[in-house]
Structure formats: C-alpha cells, structure tokens
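Partial view: only certain chains, each at its native spot in the assembly.
The letters A, B and C name the chains in turn, as written, and every chain counts its residues from 1.
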C-alpha cells in the first residue's frame, strides 16, 4: 500500500451565517466570518489516494489522472466562485471548511475507485494556519 | 540607509466589473474575476520602510510599531471584508490588486514620516503566483 | 470524525545540557545545541483537534477558539523566552523539542475537552527540517 497526494489551489468567497439566529448571535458565533458582504480565501486542497503499485507503470495511479479528476470535479466548479450563492452541492449547507471538505470527499471518492485505488484523505486549508482534514468517516 | 519589511496577511472578497461595459465584455476582459457573486483571496501584504539606524536602539523604527501601523490602518479595515462593497477608500475604484496597492501606499506613507523614515515599497500578492509591487511613483 | 489544525509560531532560546555529564560528554551528545550561552529558534507549532461536526455551526469547534486557547496557554507563556530559565513547566526537564511537545500536550488536552472534542496531535518544528510529532501516547 502506498499513498499519493495531489495539491491544488482555488479562490472563493463565503460567509458563515445561520438564518435561524439573529445578527448578534451570528456575530458572536462566527466573528469576522459573518461579514454580510462575504470575504474570501485562497484555499489549498490536498487529495490523498492509496493503493498498490502497478508493476508495469510503477504508479498507484498516474498523478496526471488524479490532477485531472481534482481539476474537473472540484477546481473548475468552485474556483472564483461564492460558496453561499454559486455552488449547487453546498445549497442549504453551512460553508465552513469542515463541511466543504466532507462534500469534496463525497464527490471525489467514486471517481477514484475505477483506478483500483481508494480516496484516503482530504486536507483543506483556508489559510496557512487554519487547516481541516477528513478521512471519510 | 537600511530597509525594514513587515509582512501581514488578510482575507477579502472582490470582483472585477466595469459598469460601462456589458456582461460579455466584462467576462472577456476580467475572465473568472468577473464572477457576479464575488470570489476572494488570502492576500499577502509586505510593507518596506527605509531610513537610517538610530544608534541608541539599533532600529530604523521598531518593527513592532510598523506592525501596529499596518494592522491599525490596513488589516483591521480590510480583513474579512468585500473590496467592492465594504471599504470606503475603494468607492468608485476598480478593486484590482494594482489599485489596492496604490491606495495602501496613500494611506501608509504619512503614518511613517513621524518616525523619520520613509515608505519605500508595497508588495501585494493575490496568490503566490500573482504579485504587485508599488514604489509610490 | 473530522480533524482541525491551528498553526502558530513563537521564538525562544534553549540549550541542551545534562548536569550529570561533563562538558565533553555534553558536547559529544548534544553537539552545537550544548552552546553554554544558549541559542534559539522560531518554533512552528501545529495543534490538531478531532471531533464531530456541530450541525448548527458546521464546526467541530471554532478555529478562533482553538487559536485563543493555543495563544493563551502556550504562545503567551513561551514566546521570546528561554526554556531553560524562564518556563515553570520545563523546570528539571531537558528542553528538547520532543519533551516540549509532550508538555504542550499535557497543557492543551484538558482545554479541548469542554468543547466536546479531543486533542489529536502536536507537531513542533524547531527548523523546517527538524520536526517532532506527538499523539499523546
């Protein structure tokens, strides 16, 4: 078993806001992240896949294929977009990095299995100092 | 003459859009950056000041003072905000990194002169790969 | 179960020296790190917490709360200090990065449990190339 990782970056806006609460509670729970007019980040995404090495290629799966999967299914969908307003799969969900990471897992996991490998981990960094990891369970 | 630099980070949203043009022209000129619902970045800001060393302190000016000036006049004003909607000094201006860097110069330069030093350069990085520099002229 | 990480930096001095040994043995075991007058580092600290997502906030725990816990209990105590001379919890202990990481665990773990989450990992990097990880057992 060996692990391969691909890192990609994208830019997006979001705000954290729970409609069930008043403005003051939102401000207290979400702080600056509740700014009405949105704010944004350069998100850093790391996708780790595990599997066995194919003796003919020396690859688990080609990192170019993994790059293309991540770009097609994630980066092209979310780059330069607004998680609250533009992204279908986030509708009705709170756009914290935690929830976004779990949605990315749900989208990417079935794309990896045809390569006889498995999605192992999603890392999503909102800034260099705030980082989320998800292992699918 | 010696140069001292302070680096800070902030998160903000923006979109690039010229009201004089139709949607198609905006899309052609500004690409993904014209997304209607905004997108955002972790901006990296670098402020360089030049001056002579004070023999009693060994400083041009204390980097803690420079940090406080940058935080009070820039970071607290723009962090977790939207450059198109929330920032007074950007009103009526196109929020490209170029224009933002020039506005930051205009705000910071007079704050440095009381320290017998001069603002030398503003560097504003929208991503690791897209970077603006301004020397005030 | 999802994992959230906060990274912080601090500067501190230390030296590695075992009083039971003579200078030559200390020099042989600890190399340059035994320099009598101390030396120092910009330490990079990464704190990982695991838990389940609160459906109302989309958070395991707010990363601002985690930041504040790390700053109050660690950064404010050790930043710009000397691990051999200034830090109560290191008294009588060898200030290697390994031992410091274990002490940080001991201090931080009980601060996390009130948030219905658990401390998962401490990473302490003395330089970019020398890095310690501790999982509490």
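As a convention for this text, a residue touches a chain if its C-beta (ideal position, glycine included) is under 8 Å from a C-beta of that chain, and two chains touch if they have at least 3 such contacts.
Just so we're clear, the structure is a prediction, and the values are computed from it rather than from any experiment.
Shown chains number 3; the total number of identical copies in the complete complex of this file is 6.
Everything that follows uses one rule, which is that only the chains that are shown with their structure count from here on.
Once the centre of each chain is set as its mean CA position, subunit A and subunit B turn out to be 28 Å apart.
Between the Cα centres of subunit B and subunit C there is a gap of 33 Å. Across the assembly, subunit A contributes 128 as residues in contact with two or more other chains.
On the side of subunit C, the complex with subunit A involves touching residues 1-8, 48, 53, 56-60, 62-64, 67. Against subunit A, in their complex, subunit B makes its touches with residues 9, 11-14, 32-33, 35, 37-42, 79-82, 84-86, 127-128. Looking at the complex, you find that subunit A touches subunit C at residues 16, 18, 20, 29-31, 93-96, 98-99, 101-102, 128-135, 137.
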